[in-house]
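Everything on this sheet refers to the single structure shown next.
Note that this complex is displayed minus one protein chain, with the remaining chains in position.
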Amino acid sequence: MLKRRVGITTKTTAIIVAAIILVVAGGTSAYYLTLPTKPPPGGTVKVGFSISLTGNFNVEGAASLNGMKTATQWLNSNGGIIVNGKSYNMTLDYTDDASQTSNIVPLYTKLVQQDNAQFLLAPYSSGLTAAAAPIAEQFGTIMLSHGGSADSIWRQGYKNVFEVLSPASTYLRVAIDWLKANHPSDKLAVIYAGDSFSTTAALAAINYSKAQGFQVVYQSSYPTTVNDVTPQLTAAKSAGADDLLGGGHFNDGLLLAKQLAQVGWTPKFISLLVAVTEPTFQQQLGTAANLVTGPSQWEHTVAYTSDQAKSLGLDWFGPTVAQFTQLYQQVSGGKTPTYHSGEAAGTIFVLAKAIQSANSFDTTSVKRVLSSLNFMSFFGQFQVDQTGKQTAHSMVLVQWQNGVLKVVYPTTVAETQPQYPYGA
Amino acid sequence: MPTLRTEAVSKEFGGVQALKGVTISLPAGSTLGLIGPNGSGKTTLLNIIAGLEKPTSGAVMLGETRIDHLPANAIVKLGVAKTHQIPRPFAEMTTRENVSVAVMYGRRRIKDTKRSLNEADRLLSLLGMDARRDLPASSLTVQEKKRLELARALATGADVILLDEVFAGLSSDELRDSIQLFRKIRGEVGFSALIVEHVMGAVLTLAERVVVLEEGAKIAEGTPDEVVHNEAVIRAYLGFEENDSPG
Amino acid sequence: MVALAVILSDLLFGIMLGCVFAVVAHGLNLIWGVVKVVNIAHGEFIMLGAYGAYFLNVFGGFNPLLSAVVDGALGIFVGYAFYFSFLHRELRGKERITLRSEMVTLVSTFGLSLFMSNLAVVAFTGDFVGINWSPGTVALGFLELPLGALYVTILAVLIISTSVVFLDRTYIGNAIKAYSQDITATQLVGANPTKVASLATALGFSITMAGGALLTVWIPTGINPYMGALYAPISFVIVVLGGPGKMLGSLLGGLTLGVVIDVLQAFVPVSLAYAVAFLLLIPVLLFRPEGIVK
Partner (left out) sequence: MRIAGLGVTFFGLLALMLLLLILPFAFPFSTSVIVINLLFYTALAYSINFITGMTGYVSFGHVVFLGIGAYALGASADVYGLDPVLGVLLGAALGLVFALMIGLVTLRFRGVYFAISTVVIALAALNIVLELPQLGGSQGIILNLGFQPYSWYYTIWGIVLFEMLITYYINRGKLGLGIRAIKSDEDAARSVGVNVSALKLYLFGLSGLFAGAGGAVFAWTTSGVFPYETFSLNFSLQMLAMIIIGGVGTALGPILGAVVVYLPSYYFLTVAIGTQLIIIGFAVVVIALFIPEGIVGTLKRRSASLRELLE
C-alpha cells in the first residue's frame, strides 16, 4: 500500500549508492582495523597481552600491569635477554579488556596477527584466561598465565599455556599445614565468596583439611553481590567452630573480619584469602586485623634469596625482592607491590629465563625449556608439570602482628612465629 | 445474527455492589438504549459484555454461546464490538491504519493488507472521514475520534455493537447530523446496537426499547415513551439533577 | 538439624536487616507512590549517599548517623535537580501519568544509572571502601547484637513513621497525598502541582541518600560504584511488596525481605535465600497487585 511510486531507476541508483558506500566504509574501516603495526625492530622481543584496567578486575589488573612494567624495566636495564650472545630488550604490547570475556578473542587475535607479538601473557582471572587459551593454541604462541588459577584450565590439554602462579586449590593449604602441626584438634568453619577462584580454593581446603583429620563443622558460600555474612558467622559460631577459614577477594576478607565483631564471635585462628595481604586491610580494620592470617603467593617481605636458590641447587634469575620493591615504587608512583604485582612480574622473569635458556626465540625450543625449567626468582620457585600447571611455587602464610604484616610460615622463609589465638 | 442477553449479571468491586442482577436482551437487528445517572453501572455492564471485566455472578449469552468467560478479543471474533467512552485511537497510526487493524483482527480475519486497507477506506468514506485517512489518529478532533471508534467497531465485522456515549458532548446541530449518520450506516450495514447514554435525547430517538439503571439495578424497561413517564425513572433523574447538575 | 538459637538470631538480624532495607527503599516508595514514576537509577543515589558518608567520615570524622543528616540535606537539592531535569518535561500540565511518560522516565533513568555508576568508577575508583565505625555490641541473653545496626533500625522506624505523620497531619503533606490520588485535586486544595511534585521528589531523594549513609553501618566494607545493582532491585521488590505510596509498606516489605533472607539461610544456601526473596515479587504481583498491605 501507499507504494508512492519511487521510479525504478531512482530505487536502483539508491541501492547501488548505498552498496558502494557500505563497501567503501567497510573496506576502509577493515583496512585500518587490520593494519599491521611495524614489525618489531631488531633487538627487541615483543610480549602481548590484555589486562583489566576497567571493569570488575581493574584493581588487580592495574597492580599486575605495574608488576610487568617493573619487571620489564629491570630486565632491559640489566642487560636484557641474551640470545646467541646478543642482547634483546623486552617490549610490552597491551590493551585494556574491560574485564569482559567477549573482548578477549578479538584482542588476542589482533596481538598475534596484527601486532606480531612473539609471546603472550594471559589476561587476569580464570575466565579471561580460558577465553584466550584457544588463540595461543591456534597460532602456536606461548602464553604464560599470571592471574588465572582455576585448575580446570590445565585439564584442557593445552600445549602452549603455562602457569606461573600457584593453582587456586593450593591457597589455604599452608594455613591448614600450620594448624595440623600446632592445633590438630581445632574445629573448622569455612565461609567463602561464591566466585570461581574463592570456591575452588575453599572446596580444596575443605577436602585437604578433612584428609588431615580436621573436623569441618560448618561450610557455606555466599554470592559476591551480598555484603552481609552475619547469618553464616552466627551459624558457624553456634556449630562450635574454633577457627575460621575462607573469604574471597579483598572486600570479602574485610567483610568477614568486620562482621565477626558484629556477631560477637572470636575464633581462635583466622585465615582469609587475598584480602589480608593488602595494607588497607589493616588500615580499615585497626586492631581487629591483628593476628589475622592469610595465604600469599608472594610478599615483598618474603625472603626468597639467591642463597636459598643455591642451597636447593637452583639457578637464580632477576632482581632481589628489595630491588624489585624499590623499582616498583618508582614505576607505580609510590605504591607497594601486592602479590598480583609479584606474580605478574614473576611471569616476565619466567619468560625471559626460558628464552635465555633456550638461546632462541623459537616457540618449540622455548616450550621445551619451559616444560623442564626449574629456577628461582624473587617470586619463588618455578616448575610446571606436563599439563603446564605450576607445581613448585609454594604459598606463604602471612599474619598481621601489631600493625606489621609478617611472613610466618613455612619456616624456611618465615620472619617470625605465628601467634595464636586470635584476639589474645 | 444472534440475540445478546445478560442473565442476572452482578459485579462487586472491593465490597461495592456495582451491578445487582441485571438482565437485558438485545434481539438481532434491534436497538436497545441503556440509560441511567453517573455511577449507575452502565459502563460496567458494557465492559462485562465486551469481556473487559468478568461478572461476579450471572452470565452473558450470545445466542446459545456463553461468552462471559472469554477474553475481549475472542468476543470481538464472535461479532460483538464496543466503542470507548473516551476515544482510544492508536495515536501513532494513521486513521486508515487504525481501521484496518480492526478489519484484519476482527471477525472477518482478512489477512491481505491491500484488501483490508480498501475496506478501511470504504468505512471511512461511509463515515465521511475520507479527508482524514492519512493523518495520524492523534491529530483528529474529539468528535472525529469518536467516529473513528465507530469505524473500528464496524470494521471488526461485528453484528452487535456496543456504543458508549457516542452522542455525548454534541451541539444540537451536531447531534442531529450524528443521528442521521447513524441511521444511514444502519441502513447500509445491518447490526444490533446497545446505546449507552446518560443524556436521554439520542437514545429516545433511536432506540426501540430502553433499559434504565440506577445504582446497579434495573429500575425500568420499556419503549422510550413508557420509560420517560415511569415514576421511578423520573425520581432517579430528578435526584441526579439535584446532586450533580449535568451539563 | 538447625539450632533454635541460630534461627532466633537470624530472625533478629533479619528484622534489623529488614529495617535497613526499608529505609533504603523508602525514598523510592515516596516518589513512586506520589509522582507515579520509577527511578531506575535509585541504586546509584543510594551509592551517592554511601560515598557521601564515606567522604564525610574520611575528611570530617563524621559517623554514618551524622552523615545521614548531611546526606539528607544534600538529597533535597539533588531531588529538585532531578525533578526539573528528568520529570518536569513529562509531568508539566498533565492530569495523569500516561504509560508513555512512565516509559520515558524508565528509560532515561536507566541511562542515568549507567552514566552515574560508570562515572563513579572514574571518580572514586572501583575499590571497595568502608567506614570504620563500630559502636560495639550489646548482649541480649545468649546473643550479641551490633549497636550500630540497632541505631539504624530505630532511625529507620523513626524516618518512616515521621513520613506517615507528615503526610497525614501537615498541610503540605495533605497536598502531596492529594497529588498522589489526583493531580487536578492538588489545585483544588490550592497547591501548585509542580511545587508539590518537586517537593515530593526532593523528599524522596533526601530519604534515599540518607538511607545510603545508614546502609554503610550494615555493610561495613561494601561501598563501591556498583553497589546500586543489588540495592535497587531489593528496593523495587520492597516497594511492590508493600504497595507503592503506602508509607508503612516500606517497613512491611523491608521486614518481609530481611526476615525471609536471613531465616531461610538457616536452611538453604544464601544464594537461594536471595533468589526466593527476589521471586516473592511474582506471586505478589499476580495475586495482590496492590501490595501486601490492604
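Each chain carries a letter (A, B and C) given by its place in the written order, and its residues are counted from 1.
Please note the rule applied: a contact is a pair of C-beta atoms (placed from the backbone, for glycine too) under 8 Å apart; a residue touches a chain by one contact, two chains touch by 3 or more.
Source: prediction; values computed, not measured.
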### Task
Could you tell me which shown chains are touched by the chain that is not displayed?
A, B, C
## Note on the structure
Out of B:24, B:67 or B:117, only one touches the absent chain, namely B:117
## Note on the structure
Contact with the hidden chain, among A:77, A:152 or A:326, goes to A:152
## Note on the structure
From B:6, B:94, B:178 or B:192, the answer for touching the chain not displayed is B:94
## Note on the structure
Among listed residues A:60, A:97, A:243 or A:343, the absent chain is touched only by A:97
### Query
Out of A:44, A:89 or A:114, which is the one that touches the chain we can't see?
A:114
### Task
Just the residue numbers, please: which parts of chain B touch the chain that's not shown?
50, 52, 71-74, 76-77, 81-82, 84, 88-94, 97, 100-102, 104-107, 111, 113, 116-117, 134, 152-153, 155-156
### Query
Can you name the residues of chain A that touch the chain not displayed here?
1-4, 6, 11, 14-15, 18-19, 22-23, 26, 29-30, 33-34, 50, 53-56, 58, 95-98, 100-107, 109-110, 112-114, 126-127, 130-131, 133-135, 137-139, 150, 152-153, 155-158, 194-196, 198-200, 221, 223-224
### Summary
Logged for chain C, residues touching the omitted partner chain are 38, 40, 86, 89, 99, 102-104, 106-108, 110-119, 121-122, 229, 233, 236-237, 240, 269, 271-272, 274-276, 278-279, 281-282, 285-286, 289
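The definition used in the following text is that only the chains that are shown with their structure count from here on.
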### Summary
Chain centre (avg CA) closest to assembly CA average -> C
### Task
Could you tell me the distance, in whole angstrom, between the mean C-alpha positions of chain B and chain C?
46
### Query
What whole-number Å value describes the gap between the mean CA coordinates of chain A and chain B?
72
#### Entry: Where chain A touches two or more other chains at once, by residue number
none
### Query
Could you say which residues in chain C touch two or more other chains, in rising order?
none
### Task
Sort out for me which residues of chain A touch chain C in the complex.
54-56, 58-59, 194, 220-223, 225-228, 230-232, 234-235, 238, 250-251, 254-255, 258-259, 261-264, 284-286
### chain C - residues contacting chain A, complex
3, 5-6, 9-10, 13, 17, 121, 125-130, 132, 134, 137, 139, 143-144, 146, 148-149, 218-222, 224, 227, 229-230, 262, 265-266, 269-271, 274
